[in-house]
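Every protein chain except one is present and positioned as in the full complex.
As written, the chain order gives the labels A, B, C, D and E, with residue 1 at the start of each chain.
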Amino acid sequence: MEPEEEGEKETLLLLETNIDDMNPEIYSYVFEKFLEEGARDVYLTPIMMKKNRPGTKLSVLADKTLEENMKKMIFLETSTLGIRITEIHREALTREFVKRETPFGMITFKEGYYQGTRVTFTPEYEDCRRVAKEQGLSLRRVYEVLSKID
Amino acid sequence: MEPEEEGEKETLLLLETNIDDMNPEIYSYVFEKFLEEGARDVYLTPIMMKKNRPGTKLSVLADKTLEENMKKMIFLETSTLGIRITEIHREALTREFVKRETPFGMITFKEGYYQGTRVTFTPEYEDCRRVAKEQGLSLRRVYEVLSKID
Amino acid sequence: MEPEEEGEKETLLLLETNIDDMNPEIYSYVFEKFLEEGARDVYLTPIMMKKNRPGTKLSVLADKTLEENMKKMIFLETSTLGIRITEIHREALTREFVKRETPFGMITFKEGYYQGTRVTFTPEYEDCRRVAKEQGLSLRRVYEVLSKID
Amino acid sequence: MEPEEEGEKETLLLLETNIDDMNPEIYSYVFEKFLEEGARDVYLTPIMMKKNRPGTKLSVLADKTLEENMKKMIFLETSTLGIRITEIHREALTREFVKRETPFGMITFKEGYYQGTRVTFTPEYEDCRRVAKEQGLSLRRVYEVLSKID
Amino acid sequence: MEPEEEGEKETLLLLETNIDDMNPEIYSYVFEKFLEEGARDVYLTPIMMKKNRPGTKLSVLADKTLEENMKKMIFLETSTLGIRITEIHREALTREFVKRETPFGMITFKEGYYQGTRVTFTPEYEDCRRVAKEQGLSLRRVYEVLSKID
Partner (left out) sequence: MEPEEEGEKETLLLLETNIDDMNPEIYSYVFEKFLEEGARDVYLTPIMMKKNRPGTKLSVLADKTLEENMKKMIFLETSTLGIRITEIHREALTREFVKRETPFGMITFKEGYYQGTRVTFTPEYEDCRRVAKEQGLSLRRVYEVLSKID
């Protein structure tokens, strides 16, 4: 399959909320559940809030069609009282997954194209992790060997 | 009082500035003063700036009617040279404050309703702090006892 | 089983290293592997290093008997050139795992005793997560219900 | 009063614990209570723990005579299961508090001496804060004016 | 030269991307190169991503005319797969650079004016650094002496 010449452009929603009164164990589940439900990305930023409280900013990036579901999950799964919502313009490399024969067998690589030129080429983490465990190698060594592959 | 069925939707301003040349003692006062003057929220994020400087991003969330006052305070109280301003759409749970009889006497709880269903119910921090001090209990124990109240 | 009256006192090793030249995907694997190999705790701290590099301090807490294995893993799995090692005195609550009948069936709770008095009593995360998934509840709601159990 | 020629040298305890399952509102109270009970310093570091949990490392610096009280407070006021304790050698500037007549009236300054030479000279935060409020000046302006005082 | 009465208002682009698979040495170069190419500001925020990965959010603030160049540099210099772009309204103090005779010779100061009143007045870092090195003073002492200048 030919990668497209042009990168993807799309409009997404960034939903953010500052949390300073929730058991942090719950973030474990938030990562898992929100990604399962289709969030494009979920990340946390350590912040400092009033009254000397260490807070966490939860950021969820999602398609606009998922707005209601994402808001509902944030309201039900976290202790937040309010969500800030902004529209974000996003531009992405054109991506392609390819397989390559390597000293560890077939491995999937992710390629990223910028205006038709490949600018990223990286083996999939899960494949590398599996090889490291099966072959008793360090994960770093696996990446090192795979960096010789084009 | 009946909680409203629909959560609040409003448009707020997020004013942000990166600061890398100010005595951090001043943030103490910034939290206090900005909240007194009506800011909805004030928070700090540790960032890393050019020339190996640890910086602080100051974020102030405020009603649009307070825009001029908030900008003035940021320019006068901090060492910033520029403020970034974005409009933020915010959706909040419908909130209600209720009192409950508890083993520690009357305590105020904050309820949050999502589409008519109560999804958060938390005792007020200042009440809990007062009880902990008066009764010589740990604050954690006070929260634990109050978690049994509905 | 009776909890012991006295908390545990022990001497552990804290192994730390600052890393500023490693693909962060590898930390995923480091958490998993080091805990499997017996580390008591693994955690990361964001730091700021020379040349404007965002670094990560890796901290591994382990029994002294595991010193050689832990050092070897740090040298092989990460890009570090040097490890800082300090002896740490650690005191812990006496812990006990107990089961309780709850509205969600049998759930394991972890109790912590300080000088014979129970000071912590918390449901196990993995049990709560399972209940949330099986019953379609928010994890926060599961914790809320279980906070009524003694 | 003459400042002593030599700075203070002393041995203190650093008590640390990683917390990933506590309502962050409680840290507010921890700062207040621990300092009241004689801790020399209390500070928090954002860390990243296993299972994708944002944690907080609580650090308490205290005299060795307060060891039992500090450990008890950490076990009762926080959700920790274990505390790491290390002896720390600390060297401090010789400090002296002096008063100066300023455009804002009498203000207290803290002086720090290194081997007999004054190396720090800073107005007390609480005095500056009071002046700012009374005179309707920015706190930054108050510090600016006081920086002209010797 | 007279400072303008009104501060500058302009619309800039904020380009952001979360990075969790790049050698952090590369950020050194990113700061240097992006500022050379005209970015107004470049800063990094430590974040926590899925799979227990410590990530870094790269933020680049730039004029709209530089949009294509900045996107190209982010795609080529970093391992990102996607960039989030938002328009930012920015208001800045009117700035002026002035020279003053000081105990260290001529030094450049940056003044910031808010509605015609000078609210910031700070010596340039590079001048102070040069003086500290040439005269064998601490940089802090240099700033202290220069704080007496108006």
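Criterion: a contact is a pair of C-beta atoms (placed from the backbone, for glycine too) under 8 Å apart; a residue touches a chain by one contact, two chains touch by 3 or more.
These figures come from a predicted structure and were not determined experimentally.
Undergrad: What chains on display are touched by the one that is not shown?
TA: Computed over the complete complex, the missing chain touches A, B, C, D, E.
Undergrad: Would you write out the residues of chain B that touch the absent chain, in ascending order?
TA: 20-25, 27-28, 31, 44, 46, 51-56
Undergrad: Tell me which stretches of chain C touch the chain missing from the display.
TA: Residues touching the hidden chain, for chain C, are 18, 21, 45-51, 55, 57, 71-72, 75-76, 79-86.
Undergrad: Go through chain E and note every residue touching the omitted chain.
TA: 22-23, 25-26, 28-29, 46, 76-79, 125, 129, 132, 138-141, 143
The rule is short, and it goes like this: only the chains that are shown with their structure count from here on.
Undergrad: Count the C-beta pairs in contact for C-D and for A-C, then report the pair with the higher count.
TA: The comparison resolves to C-D.
Undergrad: Relative to chain E, which chain's C-alpha centre is the most remote?
TA: Here the answer is chain C, farthest from chain E.
Undergrad: Hey, how far is the Cα centre of chain A from the one of chain D, in Å?
TA: 38
Undergrad: Please list all residues of chain D that touch 2 or more other chains.
TA: Where chain D meets two or more other chains at a single residue, that happens at 21-23, 25, 28, 46, 48, 50-52, 54-55, 76, 79, 138.
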